[in-house]
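Missing here is one protein chain; the remaining ones are kept as they sit in the complex.
Coming up: subunit A.
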Amino acid sequence: MTEVTQPALTIDALGKKCPIPIIMLAEQINHVPLNAVVAVLADDPAAYTDVPAWCRLKSHPHVGTYELPGGGWAIHVRRNY
(Lines give C-alpha, C1' and ligand atoms only; values in the text may rest on other atoms or scores of the structure.)
Protein backbone atom coordinates (compact mmCIF):
# COMPACT_ATOMS: atom_id res chain seq x y z
CA MET A 1 0.00 0.00 0.00
CA THR A 2 3.04 2.30 0.30
CA GLU A 3 2.96 3.17 -3.40
CA VAL A 4 -0.65 4.29 -3.36
CA THR A 5 -0.94 8.00 -4.12
CA GLN A 6 -2.62 9.86 -1.29
CA PRO A 7 -6.01 11.01 -2.61
CA ALA A 8 -6.59 14.75 -2.80
CA LEU A 9 -10.28 14.13 -2.20
CA THR A 10 -12.24 11.25 -0.71
CA ILE A 11 -15.87 10.81 -1.66
CA ASP A 12 -17.79 8.76 0.86
CA ALA A 13 -20.45 6.90 -1.12
CA LEU A 14 -20.70 3.99 1.32
CA GLY A 15 -24.28 2.75 1.58
CA LYS A 16 -25.23 4.47 -1.67
CA LYS A 17 -26.46 2.53 -4.67
CA CYS A 18 -25.29 3.05 -8.23
CA PRO A 19 -25.52 5.35 -10.06
CA ILE A 20 -25.21 7.72 -7.04
CA PRO A 21 -21.48 7.02 -6.40
CA ILE A 22 -20.79 7.75 -10.08
CA ILE A 23 -22.88 10.91 -10.02
CA MET A 24 -20.92 12.10 -6.95
CA LEU A 25 -17.62 11.32 -8.67
CA ALA A 26 -18.59 13.16 -11.85
CA GLU A 27 -19.70 16.18 -9.81
CA GLN A 28 -16.58 16.40 -7.70
CA ILE A 29 -13.65 15.31 -9.86
CA ASN A 30 -13.12 18.87 -11.02
CA HIS A 31 -12.63 19.94 -7.39
CA VAL A 32 -9.12 18.48 -7.42
CA PRO A 33 -6.12 19.71 -9.45
CA LEU A 34 -5.11 17.95 -12.67
CA ASN A 35 -3.34 14.63 -12.04
CA ALA A 36 -4.59 14.51 -8.48
CA VAL A 37 -6.36 11.39 -7.25
CA VAL A 38 -9.97 11.10 -6.09
CA ALA A 39 -10.91 8.14 -3.93
CA VAL A 40 -14.49 6.88 -4.10
CA LEU A 41 -15.49 4.80 -1.10
CA ALA A 42 -18.36 2.53 -2.11
CA ASP A 43 -19.86 -0.78 -1.10
CA ASP A 44 -22.50 -1.25 -3.79
CA PRO A 45 -21.20 -4.21 -5.86
CA ALA A 46 -22.14 -2.27 -9.02
CA ALA A 47 -19.62 0.46 -8.14
CA TYR A 48 -16.78 -2.05 -8.37
CA THR A 49 -17.46 -2.37 -12.11
CA ASP A 50 -19.04 1.00 -12.81
CA VAL A 51 -16.36 3.36 -11.49
CA PRO A 52 -13.64 1.83 -13.72
CA ALA A 53 -16.13 1.75 -16.62
CA TRP A 54 -16.86 5.46 -16.05
CA CYS A 55 -13.09 6.11 -16.08
CA ARG A 56 -12.78 4.36 -19.44
CA LEU A 57 -15.73 6.27 -20.93
CA LYS A 58 -14.52 9.62 -19.55
CA SER A 59 -10.79 9.03 -20.17
CA HIS A 60 -9.75 9.47 -16.56
CA PRO A 61 -7.26 6.77 -15.51
CA HIS A 62 -8.49 4.21 -12.99
CA VAL A 63 -5.54 4.01 -10.63
CA GLY A 64 -6.62 1.05 -8.58
CA THR A 65 -9.26 -0.54 -6.38
CA TYR A 66 -8.42 -1.33 -2.76
CA GLU A 67 -10.55 -3.33 -0.37
CA LEU A 68 -11.70 -1.54 2.74
CA PRO A 69 -11.34 -3.36 6.06
CA GLY A 70 -15.02 -2.75 6.88
CA GLY A 71 -16.29 -3.96 3.47
CA GLY A 72 -16.49 -2.17 0.15
CA TRP A 73 -13.67 -0.54 -1.76
CA ALA A 74 -11.66 2.63 -2.17
CA ILE A 75 -11.61 3.15 -5.93
CA HIS A 76 -8.91 5.61 -7.00
CA VAL A 77 -9.32 7.78 -10.08
CA ARG A 78 -6.80 10.28 -11.46
CA ARG A 79 -8.15 13.51 -12.94
CA ASN A 80 -6.90 13.65 -16.52
CA TYR A 81 -8.37 16.88 -17.87
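Criterion: contacts are C-beta pairs under 8 Å (C-beta built on N, C-alpha and C of every residue); 3 or more make two chains touch, one makes a residue touch a chain; residues count from 1.
Rule of thumb we're sticking to: contacts and distances are computed from a predicted model.
Think of the chain that is not pictured: of "Ligand-gated channel", "Sarcosine oxidase subunit beta", "ABC transporter permease" or "Cysteine desulfurase", UniProt labels it "Cysteine desulfurase".
Interface residues of subunit A with the unshown chain, by the touch rule above, are 17-20, 22-23, 26-27, 44-46, 48-50, 52-54, 56-57.
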